[in-house]
Every structure is written in C-alpha cells, then in structure tokens.
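With one protein chain withheld, the remaining protein chains of the complex are depicted in position.
Per-chain residue numbering starts at 1, and chain names A and B are given in the order in which the chains are listed.
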Amino acid sequence: MTLLHTRGLTAHYGDFQALFGVDLDLQEGECIAIIGANGAGKTTTLRSISGVLRNRPEAVVFDGEKIGHLPAADIMGRGLVMVPEGRRLFPSLSVEENLSIGTYGRKVSGYWNFDTVTALFPILRERRKSPATALSGGQQQMVAIGRALMSNPRVLLCDEISLGLAPVVIRDIYAAMPQIRESGASVVIVEQDISQALKVADRVYCLMEGRVTLTGRPTELNRDAIHAAYFGVSA
Amino acid sequence: MMWIDTLVQGVLLGGLYALFAAGLSLVFGIMRLVNLAHGDLIVLGAYVILIIVSALGLNPFLAALVALPIMFTIGWVLQRVVLNRVLGEDILPPLLVTFGLSVVIQNALMQGYSADSQRLRPGPIESASLDLGVVTVGVMPLLTFASAVVVIVALNQLFYRTALGRAFRATSDDPVTAQLMGIKPASVFAMATGIAMIVVTIAAMYLGMRANFDPTIGPARLIYAFEAVIIGGLGSLWGTLVGGVIIGVAQTVGAAINLEWQILAGHVAFLVVLAFRPRGLFPRAND
Partner (left out) sequence: MAQDVTFRVETRTPAARIAGIAALICIVVLFALPAFASRSLIQDLFFILTMLVLAQFWNLLAGYGGLVSVGQQAFVGFGAYAMFGAAILWGLDPVLAIPLAGVAALLLAVPTAFFVFRLQGAYFAIGTWVVAEVVRLSVAQWRAVGGGSGTSLPRDVIGDMLGLALVQDLFGVRAAAARDILAYWLAVILAVLTIGGIYWLLRTKRGLALASVRDNVEAAKSLGVDALRMKWLVFLTSAFGTGVAGALIYLQKGRISPDAAFSVTDWTAIVIFIVVIGGIGTIEGPIIGVLIFFALQSVFAGYGTWYLMLLGAFGIVIMLFAPRGLWGLFSDKTGIQLFPIRRRLIVTGQDGATIREKDNG
C-alpha cells in the first residue's frame, strides 16, 4: 500500500523555480533514496514534504490525506519526521534534551524511547548530559536521528545524513538503518553518496534540475544510466 | 551607618526593578522581541488588581492571585493576535506595534481612570518593618526582593527543568528546526508572553502597594527594566537581578546626595556600564 506520494510537487525560491513537478511514491515499510547532483532539488523535495515549503494540498498525500499545505509542525504531528541537513541540533539543549524534544507536547507510543534509542547509539547514553554541540559530527548525527526516532515516526525523512562525515562514521550510522526499518518506519533518504544510497534503498529516484530523470530498483540500474540521469550526458 | 542603610534600601529596591525586568528578559530571550509596552502592561496590571480590589473587596495579594489568569490571557491573546504577526528579521514592525500599544494602553487608562494617582492598600504590612540590628528594613521591600528571587528561581526551573522550557530554548535556538520537531512557535511564544504577564502581575502588585501609580508611569518602568536587563547581560535572569540591584543602589545613593538626583543617578549608572561593558556584566556566550 502506498503510504506517501507526491504529485506534481513544485517549489520556488523567489523567482527561481527549484522543482518542476516531482512525483514520488513510498510504500509502507519501504526505503527510497533520492539522489542527484548538487542543486538538483533533493533537499528541496524533502523540505516540501516536511512542510518547510508549502504546496498545494494534493501535492503531498500521506495515508490518504492531502497534507501539501500543512505547516511543518502539523506534518511532524502526523508522523513524517525530518532529520535535517546539517543536523541542526539545538545548541542550548543537552543531548538528552535534544532527544526529548521529539516528544514535546504529544503522547508517544511505540518502539522508540530514550532506552531503545540509546541502545541503538550507546555513546549517546554516555554523553547524555553534554551540550549537543560539544559532540563530534558523527555523534551529533546520531542525536539528530535519535531525536527524530523518539517521536516514533511512520516516515523518517533523512537529509544528507552522511554529509561531512568520515567513511567509518557513515558506516556506523547506516548500520542503524535495518533496525530503524524493523521498528516499522518507512524511510526516505536524500544522499549524495550514490553507493551508500544504492546499498540501503529499495528503490532510487534520481533528480536533475528539479525533475525526476530516473527511477528503479538499485539492481536494475547500471552506472551509465545513473550517470546520464545525474548529469544529463552519458559517460 | 547611614550608608549601610542606603545600600540596603538600594539593594531591596533593585528587587522591584528585577521584577519589572524579568518579563522583558524572558520574552526577549525566547523570541528576540523587545516589548516597548512592557511598562504600560505593568501599569495595566496594577489597574486590573485595583479593579479586583474594589469590586471584590479583596486584599491586594489575593486580588493579584485573581488577576494572574486574566493577565496571562491578555498576554497570550496579545501574542497570538498581534505580536506573532510582526516577528521577523525586520525590527521595525515589532517596535512600532508595541510602541503603539504603549500609547493605546496609557490613553485608554487615562480615559477610564483619569490621571489621578492610585494606590493598592495591603493593610498594616505596608508600614511594618524589621529591626535587623544594623539596619531597619521595611517588610514590603523585603517581600519584594524575596519575590524577585523566587520568580527568578521559578523561571530558571521552568527553563531548565520542564518540557515547555526545552521548547522555549529550542525555538529560541532555531525556530525552523523546532517546527520540524513538531513545536509550533506561535503557541510557544504565546505561552511565553502569558508567563511574562504573570511576572508582570507580580511586579504590578508590588508597584501598586509601594507607591502611587497613574496611567503615565509605564514608560519609566520600561526604562528601569531595560537598564537592568542590559546591565545584567541579555538573557541572563540572575544578571537581570544584579542589574536591578545596581540601578536600585545607584538611585538610593543618588537620592541620599540630592533628592532630585535619584532617577538621574540610575540612568548614569546604566550609561557607565554601557560605556565599559557594552554586552553587560554576564553576557551569554552565543549572543
């Protein structure tokens, strides 16, 4: 069953149009990856789904409900939760407080709580009292993911979670993906690291200049096709 | 001997100024909004208490308790309906709107209650005093100072020990990400202004019990509050108390030299701090 789909998603930054009708589908339990070059519209797509950028109501449909026009907080309340690019932890909150923000103002039930999140990322339990910004980049990314998980999301939207991290740290973070999916969350990841995206995703969407240029299962896509979809020219 | 007395009176007066300032500091810390009507809202609070006192025949302390939810609601609605609309990069709209509010409140009170001085009468406690050996202090000033400390402790607890406090800090850090985490800044800000108005009500109660008040005295209270906040360092509540004490001591010392210098001395103390420590005595690292 389709849990989330976008139809004709558009976005503008002033006079500049960033998205020209993006159609995505996410099945219940699925993990899809959005790849593409810098400026292709990957992050803009996630910002549109998460309500940072507004759309027509029918542009984003979640669980049968039109939500394209809703503000970010309402979309989060429906279970679509973002791990924003650059982590965006709250500097004046400790690690533990950052995690608990995910449950602010709502009753949350499900697999994820402080214990299960810190079981997934044990270092966060050790550093629970530290200011979030005192942590290393990888640990901060774990806080950002944990903060989103604390609300027991139905869809986890991950924006460039490997950006600026060392390969070994990226591996550690992606190692958490299976358990996140097992808990019942569907996942949308935006990745520049194609090989990582192909490894973790069930299906891949490639964006170029605000349009979907290629979709398919990782096993169906070959290098040349991706290259062409990425840059508009074949290798 | 006389100087110790002056100093103690000044410190205790500082408690009143810290109460004026705490609400201003709270709102600024959370949403970077400087409410130019803050002083007039304190005066409005005093009139609300006065109305309750005369309508229900209550003691001002009890009347203030009744006024709390009313003032909270006023603040909440004000933020939801007016102030949330003007928050943003441009500082002009919030300044002008709150300045407009200041003029409206002042003149509405003037129309409703004339320019006559009013007073809240708490009974015998008003003139009661404690002999502390070296100095004799009034019970009211002491109570005011104690209330300021309690208010600051309570606000710090709220800030650092509750979910709402976390939401305040998160929204203040990064409103966009806060929304992604399901926090609605509009509601958080409304709560903040509501809570600030609770502090305003407490300040108003002491203002009204310790001296006469009339519709025009709000702006001067805003200025004392502002000076206390700047001296203490933006966003530091304990710093605000220190700032209030500095203004209070400067005023009583000034008054001891020449009665007409009281207010002037407070302002001069502020300017001196501003000249040498422009970021206040206890600045936050990330401002």
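As a working rule, contacts are C-beta pairs under 8 Å (C-beta built on N, C-alpha and C of every residue); 3 or more make two chains touch, one makes a residue touch a chain.
Since the structure is predicted, the reported quantities are computational estimates derived from the model, not experimental observations.
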item: Touched by the hidden chain, restricted to displayed chains; value: B
item: Per the touch definition above, residue among B:Leu7, B:Ile51 or B:Leu95 touching the missing chain; value: B:Leu95
item: Of B:Leu7, B:Ile51, B:Leu65 or B:Val86, the one touching the omitted chain in the full complex; value: B:Val86
item: Absent chain, residues of subunit B that touch it; value: 33-34, 36, 82, 85-86, 91-97, 99-104, 107-108, 110-111, 219-220, 222-223, 226-227, 230, 260, 263-264, 267-268, 270-271, 274-275, 278
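Here, only the chains that are shown with their structure count from here on.
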item: Complex interface listing, subunit A residues touching subunit B; value: 50-52, 71-73, 76-77, 81-82, 84, 88, 90-93, 97, 100-102, 104-106, 147, 151
item: Subunit A contact footprint on subunit B (complex, rising order); value: 163, 166-167, 169-170, 172-174, 176-184, 286
